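Structure incoming, see below.
Missing here is one protein chain; the remaining ones are kept as they sit in the complex.
Going in written order, the chains are labelled A, B and C, and every chain counts its residues from 1.
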Amino acid sequence: MMLIDLLRALLLLSGALFFLVGTLGILRFPDTPSRIHALTKVDNLGLGLIVLGLLPGVEHWPVAIKMILIWLLAIAASALAGHLVVRVCREFRPSNAGEQQDD
Amino acid sequence: MTQVLWISTLLLLLALLLGLWRIWAGPGRADRMLAAQLFGTTGVGLLLLLAELMQQPALRDVALVLALLAIMATVAFVARTQPADHHSEQDHDAD
Amino acid sequence: MIDLLLALTLPLVALGVLLARELFRAVVMFIAFGLLMALVWVRLQAPDLALAEAAIGAGLTGVLLLDALGHLRQPHPPGQPLRSLLPLLTILALVLAGALGLVLLGALLEPLQPSVNLPAEVALHIEASGVAHPVTAVLLAFRAWDTLLEVAVILVAVVVGLALRFSHDDAAAESRVSSPLLQGMLSWLLPLMLLVALYLLWIGSYRSGGAFQAAAVMAAMLVLLRLSGQQLPGQNHPLLLRAGLVGGLGTFLLLGSVQLLQGGAFLAWPEQLAGAFILLVETALTFSLALLLYALFEASPAPARKGHPPRTGDQPS
C-alpha cells in the first residue's frame, strides 16, 4: 500500500511540475513554433502523469475510463490546436516556413 | 496523500497564473491563443485533482466538458479572426 | 490558500479585460476569465454552475466574440472620446463604485436573517419533486415558472436576432477552416459531444447536470459543425428550424397544462409521473435550447467578402 501511495505522489507531483515547466516554456521560448512544442509536451505528459496518479484512487472502472478519455481529448485538442496555429503562422509568415518540419 | 494533492493543486494553480501572464503579454495573436489552449488543459488537470480532493465526482464531468470544448476557441480563431490581419501576425501594441 | 489566490486573480483578470489596449487581447483574457469562473464555481460548491460556465464561458462565448471580432475587420475608430465629459464620467463611475462597495460591505457585515431556510425547504420537499438533484428540482419543479419564462425570453432574443439577419446571403464568402486533420477529428469529436450532452441530460435527475448544461454542449457541437463548413441536415427547411426553436417551450407549456385539465395548478406535475414529466420537458428543452443558442450564432451575418467592405466603405487604411 505504501509503495502505491509513494508512486502516486511521485506521479502527481511530477505531472504538476511538468505543467509548470511547460508553462515556463511557453513563457520563455523565443518563437511561436517552439512554444507549440512546449504546449504539446505539457498536455501529453503533465496531464497524463496526473491522470495516472489519480487512477488508483477512483472507485469504479467507468470513472477510470472517463479520465483516460479526458486525457485523450486533451491530447487531440492540443495537437489540433498546434497544427492549426502552425498553419496560420506559415500562411502569414512565409519566411518561417522552413522551421517547422513536422506537421 | 491529501497533502500531495494539495501541493499538486497549488502547483497547477501557479502554472495557471503563469499562463495568464502569457495571454496578457502575447506578443502575437497565435501566442495568446496557444496560451489560452494551455490554460484550458491546466484547468482540466486542476479539476481532476479537485474532484479527488473535494470528493465531488461531478467535477470530472466538468473536466470532460472543458476538454471537449477546449478546441472551439482555437478553431473559431483560425476560421474567423485570422483573415483580419493579413498584414502582420504581431499585435504591435504589446510593448 | 487556493481560494484566496483564485479570488484575488479574478478581479485582476477582469482588470486585464478592461485595460487591454487591443481588443483581441481583451477577448482572449475574457475567455480565460470564463475558465477561472468555472473553477470558482467549483470552489463555491456549485458543480452545476461550473458545468454551465465551462461549456458557455470557455466554449460558446469565446467563439461568439472571436467570430464578431473577425467580422469587425478594418475596424473603424470609435472616434475621439468625449474629452469634455470624461472627468464627469470618471467621477460618476467612482461614486457608483463607492456606493456599491458600501452596500456590499453592509450586506456582509450584517448577515442575512432569512425568514425561510431555503436549503432546508428544498431538502424537505425534494422527495415529492420526482428528481433527486436539488438544482434540477428547483429549476423544473419548485420554480418551474422561472424556467418557463426564461426559455420564453431566450426565444424572444432569437426572434429579434433572426429578424436582424441580413437578407443577402453571402455564406459563400465565409472563411472556413479546411484542414483534413480537423475534419478527421471532428468525425469522432462531434458524436462524442452529442453523447456527452445526452449523458449530462440524463444524470441531471440525480447529479449535477441537466437541460441547460446539455444544451450548451449541444449548441457548441452545432457551432463547431458550422465553423468547419459542414451543412446541417435540415438547415434549409425554415419550418423545421422554427419548429425546433419553439419545441422546448411548446412541450413545457403542453405538459405543464396537463394538470390543469384535472383541476390542478399550471406547471404542477402529476404525482406519480413527476420524474417522467420532468425528463420529457428537459429533453425537449435540451434540443430546443441548443437550437436557440445556435440560431443566435447563426443570426450573425457572415464576414464580408474581401474587397467588399461594409457599405459606408470609407475604411481607414
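Side notes on the structure shown:
Everything that follows uses one rule, which is that a residue touches a chain if its C-beta (ideal position, glycine included) is under 8 Å from a C-beta of that chain, and two chains touch if they have at least 3 such contacts.
One rule holds for everything that comes next: contacts and distances are computed from a predicted model.
Per its UniProt record, the hidden chain corresponds to "Multicomponent Na+:H+ antiporter subunit C" from the list "Multicomponent Na+:H+ antiporter subunit C", "ABC transporter permease", "Disulfide reductase" or "NADH-quinone oxidoreductase subunit J".
Touch with the chain omitted from the figure is made, among C:40, C:196 or C:217, by C:40. The residue from C:119, C:180 or C:263 that touches the chain not shown here is C:119. Residues 3-4, 6-8, 10-11, 14-15, 17-18, 21-23, 26-27, 30, 33, 37, 40-41, 43-46, 48-49, 52-53, 56-57, 60-61, 64-65, 67-69, 71-72, 74-84, 86, 89-90, 92-94, 96-97, 100-101, 104, 107-108, 111-112, 114, 117-119, 122, 134-135, 137-139, 142-143, 146-147, 150, 153-154, 157-158, 160-161, 164-166, 212, 215-216, 289, 292-293, 296-297, 299-301, 304, 310-317 are the ones on chain C that touch the missing chain.
In this text, only the chains that are shown with their structure count from here on.
Between the Cα centres of chain A and chain C there is a gap of 29 Å.
Note on chain placement: the centre of chain A and the centre of chain B lie 11 Å apart, centres being C-alpha means. Of all residues in chain A, those that touch two or more other chains are 73, 76, 80, 84, 87. With touch defined as above, residues shared between interfaces to two or more other chains in chain B number as follows: 9, 19, 33, 35, 40, 57, 64, 68, 70-71, 75, 78, 82.
Looking at the complex, you find that chain C touches chain B at residues 1-2, 5-6, 9, 13, 16, 20-22, 24-25, 28-29, 31-32, 35, 38-39, 42-43, 47, 50-51, 54-55, 58-60, 62-63, 66-67, 69-71, 73, 175-177, 182, 189, 192-193, 196, 199-200, 203, 207-209, 213, 217, 220, 223-224, 227-228, 303, 306.
Every residue of chain A that touches chain C in the complex is listed here, in rising order: 73, 76, 80, 83-84, 87. Against chain B, in their complex, chain A makes its touches with residues 5, 8-9, 12-13, 15-17, 19-20, 22-24, 26-27, 32, 35-36, 39, 42-43, 46-47, 50-51, 54, 57, 63, 66-67, 69-70, 73-74, 76-78, 80-82, 84-85, 87-89, 91-93.
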